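A protein chain is absent from this complex, but the other protein chains hold their places.
Each chain gets a letter, A, B and C, in the order it is written, and its residues are counted from 1.
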């Protein structure tokens, strides 16, 4: 296991103070909220969809540095992607960016809360349009 | 601790097969029922009271040899006694007759079920007449 | 197959079996339906937890909390595998079978059962599978009905058909093995009938899970309850398993820590399964100790457990039935019975009998065994009950038989 303190490199600390895409979108196409019952971290994600592309994404809420850094990276990855590509994002796409692949079990929930919210959000959007939307819900609920 | 098997001397075995005062009284002055929640033993005591004396006493129900022997002895002691004397009967008055003073804790309940029923029965009779009746109830409930 | 397993070997793992009781007699422990003894592996697991890893779980990030949480959750995985449960989120830790059944009565029953509905149970149930339904049906002005038993101590399943035909049955609650008669219920038949009628089934597995292979995925019931302490595990831990869709629909039971998602002053949302039903600090050490019990059973194999019990129960039934004055209860068909023998000996009250043979170091149970409805049905006050487990031997049965003859002498039979 990597040392926990190694986690707190400059990028994470910076993201925690200056998160990317932090804010709200008025009347977004998609909005989803979830929280981590163990620690109270809480994330809302807002997305606008144009031509089946995520034209804009923002998030609000509060969380630890891990949570804010991962959410920042996630929103950066998603922005501009097609819905089809966005739904394929895996946890290591986010963790890898930040060198968090070996995060201890109890902190992984902080790192993946936003991915969970994203997947549920996409599911809520696709539920009525896409026969395979249920897979997204499954994925989201099994994330941790 | 005395050997458990010593308990089962002839007198106890005899009483268990031929209990004293076994039966019912129709329309008795006092009737009381209780059971041992741990083993299901169950005793009803019936008493007729004349001139504040227990002129007749009988019991029905089922129980182990210890229970039936002690109930037999108890009814023999009570029969003919004044209410005042009957209420004073202590557990060792019964246990002593049968050499059961050192009965193991878990069997003491079998031995004292009938004394408990007697005391509650007398209480039910005295409750409205005797200012000190509550003491009987206390005694009964603290018997084991 | 594990042909190498021997009872002698197994007995070495149970330190209490070396104990002398009363007048320096070897302990002969035949009260396994009440609770089983614990192998050193289980005792060590608890000691190890308190010595090296003790912490509260789920909510902290420090090293001990991480270790404790992981070990606690690993028990859930082991139970899932042991009983072929596909989704670990369906496993709720409780104190034991009794709490599991009460949880269903409160959290599912109170929102489901309406006036005039029927809950069906059986005449050979343990009080834990009767009293919660009495309380619930009384509260809801519903009805409780009983499937009767025949002379062999088996359920008369035609009666279930009759109840189901009313269209009012909402739940059938039945044990998979009677703790008094040892009868193994044909739960597959019960569940098939109920499924056809769209009726929920709760199985009390307190006596079955410890003694035979149970596959919850193929069984197909809706609720299943059992206790750790009857299968080598510590006291204070048991399991409620229920189908996820039911757990999701159910109201929470206990409110408190861990079962919530977000608490506000006037409204609260619930945590994911199974935590929604695990309020407060759970019995962490014993849940972890329970895993060692499951490992132990896996190691010897449930097939061995069942085979050993059949062998010893058969032997005991043979020897007991040769004694004049012994009345045996339950079926003699070993394919339909577990390692539990209830009997009466002439007119000796079971309590007296238990006290007398206790003098020879023998631990049996006497009384109503929390099955007073069955006692009423059999028209007896009590039975004596010898119940076996993996460490019992035929020699121990012989000690019991000899001791019975001493009782016969004392009572001049």
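Rule of thumb we're sticking to: a contact is a pair of C-beta atoms (placed from the backbone, for glycine too) under 8 Å apart; a residue touches a chain by one contact, two chains touch by 3 or more.
Note that the structure is predicted; figures quoted are calculated from it, not measured.
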{"item": "Among the chains presented, those that the missing one touches", "value": "A, B, C"}
{"item": "Contact with the hidden chain (one of C:90, C:222 or C:286)", "value": "C:286"}
{"item": "Which of C:116, C:198 or C:255 contacts the chain that the document leaves out", "value": "C:255"}
{"item": "Which residue of C:75, C:97, C:207 or C:331 touches the chain not shown here", "value": "C:97"}
{"item": "Subunit A residues that touch the omitted chain in the full complex", "value": "3-5, 7-8, 13, 16-17, 38-42, 62-66, 104, 107, 110"}
{"item": "Absent chain, residues of subunit C that touch it", "value": "15-16, 19, 21-22, 27, 29, 31, 34-35, 37-38, 42-43, 46-47, 50-56, 59-65, 95-99, 101-102, 105-106, 126-128, 130-135, 144, 146, 227, 229, 234-237, 251-260, 262-268, 279-286, 351, 354-355, 358, 361-367, 369-370, 372-373, 376"}
{"item": "Where the unshown chain meets subunit B, residue by residue", "value": "35, 37-40, 42, 104-107, 141"}
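Assume only the chains that are shown with their structure count from here on.
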{"item": "Selected pair, greater C-beta contact count between B-C and A-C", "value": "B-C"}
{"item": "Cα-centroid distance, subunit A relative to subunit B, in whole angstrom", "value": "74"}
{"item": "Subunit A and subunit C: spacing of chain centres that average the CA atoms, whole Å", "value": "44"}
{"item": "Whole-Å separation of chain centres (CA-atom averages), subunit B against subunit C", "value": "37"}
{"item": "Set of subunit B residues in contact with two or more other chains", "value": "none"}
{"item": "Shared interface positions of subunit C, touching two or more other chains", "value": "none"}
